[in-house]
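Worksheet: the structure to be examined is printed underneath.
With one protein chain held back, the other chains of the complex are shown just where they sit.
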Amino acid sequence: MKKIKIGAVGLGRLGYQHAENIAFKIPGAELVALCDKDEVKLNKTADAWGIPNRYTDYEDMITNQALDAVVISSPSSLHTTQIAQALDAGLHVFSEKPLGTNLEECKIAEEAVERHPELVFMLGFMRRYDPSYAYAREKIRNGDIGNVVLFRGYSQDPESCIEGAIAYAGHSGGQFIDMAVHDIDLARWMVDSEPITIHAIGGCYAHQEFGAFKDGDNVAALMQMENDAMVFLFAGRTAPHGYNVETEIIGTKATLRIASVPQKNMVEILDHHGVRQECSQDFLERFEQAYLAEINEFIKCIHDHRKPEVTVYDGTKTTEIAYQCKKAFETNELIRM
Amino acid sequence: MKKIKIGAVGLGRLGYQHAENIAFKIPGAELVALCDKDEVKLNKTADAWGIPNRYTDYEDMITNQALDAVVISSPSSLHTTQIAQALDAGLHVFSEKPLGTNLEECKIAEEAVERHPELVFMLGFMRRYDPSYAYAREKIRNGDIGNVVLFRGYSQDPESCIEGAIAYAGHSGGQFIDMAVHDIDLARWMVDSEPITIHAIGGCYAHQEFGAFKDGDNVAALMQMENDAMVFLFAGRTAPHGYNVETEIIGTKATLRIASVPQKNMVEILDHHGVRQECSQDFLERFEQAYLAEINEFIKCIHDHRKPEVTVYDGTKTTEIAYQCKKAFETNELIRM
Amino acid sequence: MKKIKIGAVGLGRLGYQHAENIAFKIPGAELVALCDKDEVKLNKTADAWGIPNRYTDYEDMITNQALDAVVISSPSSLHTTQIAQALDAGLHVFSEKPLGTNLEECKIAEEAVERHPELVFMLGFMRRYDPSYAYAREKIRNGDIGNVVLFRGYSQDPESCIEGAIAYAGHSGGQFIDMAVHDIDLARWMVDSEPITIHAIGGCYAHQEFGAFKDGDNVAALMQMENDAMVFLFAGRTAPHGYNVETEIIGTKATLRIASVPQKNMVEILDHHGVRQECSQDFLERFEQAYLAEINEFIKCIHDHRKPEVTVYDGTKTTEIAYQCKKAFETNELIRM
Partner (left out) sequence: MKKIKIGAVGLGRLGYQHAENIAFKIPGAELVALCDKDEVKLNKTADAWGIPNRYTDYEDMITNQALDAVVISSPSSLHTTQIAQALDAGLHVFSEKPLGTNLEECKIAEEAVERHPELVFMLGFMRRYDPSYAYAREKIRNGDIGNVVLFRGYSQDPESCIEGAIAYAGHSGGQFIDMAVHDIDLARWMVDSEPITIHAIGGCYAHQEFGAFKDGDNVAALMQMENDAMVFLFAGRTAPHGYNVETEIIGTKATLRIASVPQKNMVEILDHHGVRQECSQDFLERFEQAYLAEINEFIKCIHDHRKPEVTVYDGTKTTEIAYQCKKAFETNELIRM
């Protein structure tokens, strides 16, 4: 099996993880190039893994004729330009979410994807590749839960990471775009419908700093979908217990809950605190397998000349909904789509 | 200890339970009179329990000089008139929720209570007397969870009871007044604040019959409280697994969940369906202890010449909020209080 | 309904609870006499509850012609004599476990019960009256779990009570007689068979003090029953998390677990310790309802002129098995019954 040769851009926490997975855990792929603005980090990482091709400039990297594909984990506002550049250079593209930080950016990616129907484009909605989410989705598709009544999605970052979140608050796009976007994707995927009304509220319950960016440290949105299903989203940054991504889909025949306890592993502890399970502490711990599985799927799509289930239009639609949630939150008005 | 002599009106499911509790399980009380329009049921019950005084007319019963108090479990629209009549007759009053079906009715009760400051008036928000809810409330009051970020209340009746619910749909006042009223009381009690905005949605996901009454079989509301806390309410009639009353209070320091599994008892079953817990099937099963505890508290208040924590104004406020939820649902507008 | 007039002996923790239940929570019974060697405690309690008849001598109390029945919560070694005396005085008898501290004592009780077939005798195996144990028992009887393969019973007292346990170590009869006796009763009741072999081990893992009495702070026994079912018992005094009484019955068609989390209530806490449930801290908290239910059953048996399910012979057999466990532990030999 020919190995897909990959260049990875962005060595932040998730970008580093993607690159490391490609280098050591994805048998069908080979990491041949790395790109990051931080030359020290770039060389340190590349040295450690024995990666010969190193770039501080993304446009340089994609001229490397050895490459088959790029994996983009750069800042959100660079995504769509880098996507278009790589596709135009004849490379398959995997990009982290969000697709873009506004609709105009998303259109750039859409057009590039449409220009290159022969290339694989995939967006990093890794939750779809988590075994539990995939299992739940299959049950819904099979009709096992009947009609969907309510989708409830929680995404909570741990309080222990609050300093980084505050520092990044001006660039994140806010809670809905930065965090709730995963739940918006899951809701559309599970419920199979689009929102018609959106109401959003929230506030700064522990950290007033987010107020300066018209954001909250905890926010929520209630949406009604075209098929009548209700969607409730909650995104917070102050969970004391850990990284809590929890989803419930209430149907007329059954309810499914995914990760209602964000358990670190299968160990239960009985001590003076009671009977307890320790929790995942970040996205890398919770979604370790999903991150591997999505890159594997990307590589397989390239090998098999097929397209991933998640399309560029999912990226645009999710960004659009996240924006409307943000607008609903800022204006305190009911948004009708 | 002198026994409080009680007349009970209404022998529906809950009224029967209250009367039976008073007759056999509340040592400080004595059931001396029963009232119900249905003479056959009235006599059958009174015979079985050896209750001498029987009435098909409530106004007759409250002239009985032997009585110290009444327990009202009649249809909701009769509550406030019967409350006023009993108080004016010098009787202590326990009334089932809701206080009234609209604000005007509630005012009747308020005025009667104000006319008789020497008498005990108590409203049947039994969840406050459930040991788990009381325990959670105490933790919140102690500051153990920090600031309240989100209150989430689910009240789901089992699908197995749907026929009765459909038959009663025209008289119930709708999901928000009939079911969500308990969660509204809990939210006000736990969060200690009042709503300023209300948005409500929902629909008929399994049973179109509710549409004829501008109601849904499953509905939800999102409210923001004066102290910024968010409140999400979900009320449904189609739960396949049983009677599901579940509450979550997310705070900045801890999250509390009450009955996130509506377990019937402490038995866990491992069989070909997996590892499972069977569920409570109705309110009498889930809140058996709370129903006893609230009547005990009513009796103790009479003995101790003190007033219960829950006041007539809680009844009015809860009814008002339920009405605004209903209005929000019917108009699909954002309500600002 | 005529009230059964009861004299209660023993005002230790459990004796006090029984007496208080009878005084205030059992409508069919009336507490008319109290007996305890400690005159201060006796008068304080009797004053508080308004009990006129007070005795420091048990033999005096049972001559009181007003009594219908006695409830015995005195030290274990007094049980059988007091049982015989009360029955011979024409009184119904409820006695706490164990029946006796050896087989000879048990025979005294057996003979007294046989002399008075018209009187109700009941032994305080309260777990049988816990709703969850009763529910599990019913499932087994219905054949829902198939053949019983293994019964596993844990009884653990919390480390927080260790001082009292050490002080009482010389009088308790040891772990098997003092604690495992409840599990032995449950095993016989659930499995419906008697042991043929017994092996027992254990030791002092935290508190060497028990060694002086040929006892351990944690002990275990493995028994094979006549019907081939296996029984594993574990009794400990050092549980850090609380009062842990947990039972599992593995069958060929299903497994039942009762209280595998000894949850204090239905509140779940998510904080920096993880996702956790607080635990019951003692037998009064865990078995509050069962203690009420067993006395209710005793009273009903008297009213209905019938005998409770648990007989004096269950008491003898359970004591005998506990003794053989103790012997197996002390000798480190395999006991064949």
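Just so it is clear, A, B and C label the chains in written order, and each chain counts residues from 1 on its own.
In the analysis below, a residue touches a chain if its C-beta (ideal position, glycine included) is under 8 Å from a C-beta of that chain, and two chains touch if they have at least 3 such contacts.
As the structure is a computational prediction, the values presented were derived from the model and not from experiment.
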{"item": "Touch partners, limited to displayed chains, of the chain removed from view", "value": "A, B, C"}
{"item": "Selected from B:30, B:144 or B:278 as touching the chain missing from the view", "value": "B:278"}
{"item": "Contact partner of the left-out chain, one of C:12, C:28 or C:203", "value": "C:203"}
{"item": "Touch criterion as defined above, residue of B:108, B:196, B:261 or B:337 at the omitted chain", "value": "B:261"}
{"item": "Of A:102, A:132, A:281 or A:332, the one touching the omitted chain in the full complex", "value": "A:132"}
{"item": "Contact residue for the chain not shown (choose from C:102, C:160 or C:224)", "value": "C:224"}
{"item": "Contact footprint on subunit A, counting only the chain that is left out", "value": "1, 24-27, 50, 131-132, 135-136, 139, 253-260, 263-271"}
{"item": "Contact footprint on subunit C, counting only the chain that is left out", "value": "146-150, 159, 197, 199, 201-203, 205-206, 218, 220, 222, 224, 228, 230, 232, 234, 236, 238-241, 250, 252-255, 260, 332-334"}
{"item": "Hidden partner chain, residues of subunit B it touches", "value": "239-242, 244, 261-264, 269-279"}
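Everything that follows uses one rule, which is that only the chains that are shown with their structure count from here on.
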{"item": "Farthest-lying chain, centroid of Cα atoms versus that of subunit A", "value": "C"}
{"item": "For subunit B paired with subunit C, centre-to-centre distance based on mean C-alpha positions, whole Å", "value": "38"}
{"item": "For subunit A paired with subunit B, centre-to-centre distance based on mean C-alpha positions, whole Å", "value": "43"}
{"item": "Subunit A-subunit C separation of Cα centroids, rounded to whole Å", "value": "56"}
{"item": "Residues within subunit B bordering two or more other chains", "value": "253-255, 260"}
